[in-house]
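One protein chain omitted, others in place.
Here is chain A:
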Amino acid sequence: MENKPSSSPTSFVDQSVVPGDVVLDLSNMTNQTLKLGGGLRQDCDAISVMKAGKLRFSNPNKYWVESSQKRYVPHAGDSVLGIVVDSKADIGTLLYVRVVKANPGMNPELSCTDASGKAAEFGQLKDGYMFESSTGLSRMLLSSPTCPVLDALGKKLSFETAVGLNGRVWVNASSPSTVIVVANAIMNSESLSGVQQRIMVEKLIQNLKLST
């Protein structure tokens, strides 16, 4: 399908789509295996969108819809931030854990070690400050070339963060003012482009330097 000049999938990739949009027409493509990720459904020969978001494609044949919302649906392999709600002593403890098994209708199974059994920074997080975000923002913060806001903050300030794909972010630094600046910068950065994020971070850091 990459060879077709008028192929509809390339015109939809990286675009915002809404439920009902037909993004692929299978009658034009034969002998190809496609992998459909979340948010897409096959209706006979048409691949239609189920969730609002951006259509993404990755070589060789994976399509999925990326959406951002407040509610997190567990998937195996995700790293999330959890709060202990029921145990004898530790209610309220913040933990960085990995989802092992997540079946619909059941509580997901979590583990404080990574797949090979090593601790790898999972476990209890001490101090710092946690706040909630949308799932899209969490994914952006974890994306592979470092997201611009974290990059810009990291150049000037030293801090550590743990990002849960369930929409929770934890920040820790040596002084409370740094933590507050980092938290606010991250919270504001969801709808901004890369350049805007950097500008916003510059402004916040200047205010911080002025006040200290």
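Following the convention adopted for this analysis, a contact is a pair of C-beta atoms (placed from the backbone, for glycine too) under 8 Å apart; a residue touches a chain by one contact, two chains touch by 3 or more; residues count from 1.
Here is the rule we go by: contacts and distances are computed from a predicted model.
Asks: One chain isn't displayed here; going by UniProt, is it "Glucosidase II subunit alpha", "Protein ECERIFERUM 7", "Glyceronephosphate O-acyltransferase" or "Gamma-secretase subunit Aph-1"?
Replies: "Protein ECERIFERUM 7"
Asks: Which listed residue (A:G92, A:G117 or A:P145) would be found touching the missing chain in the intact complex?
Replies: Looking across A:G92, A:G117 or A:P145, the contact with the absent chain belongs to A:G92.
Asks: I'm checking contacts with the chain that's been left out. Which of A:S11, A:S58 or A:S177 qualifies?
Replies: A:S177
Asks: Spell out the interface residues on chain A facing the chain that's missing from view.
Replies: Touching the chain left out of view, chain A contributes residues 71, 83, 85, 92-94, 107, 125-130, 132, 170, 176-177, 179-180, 183-184.
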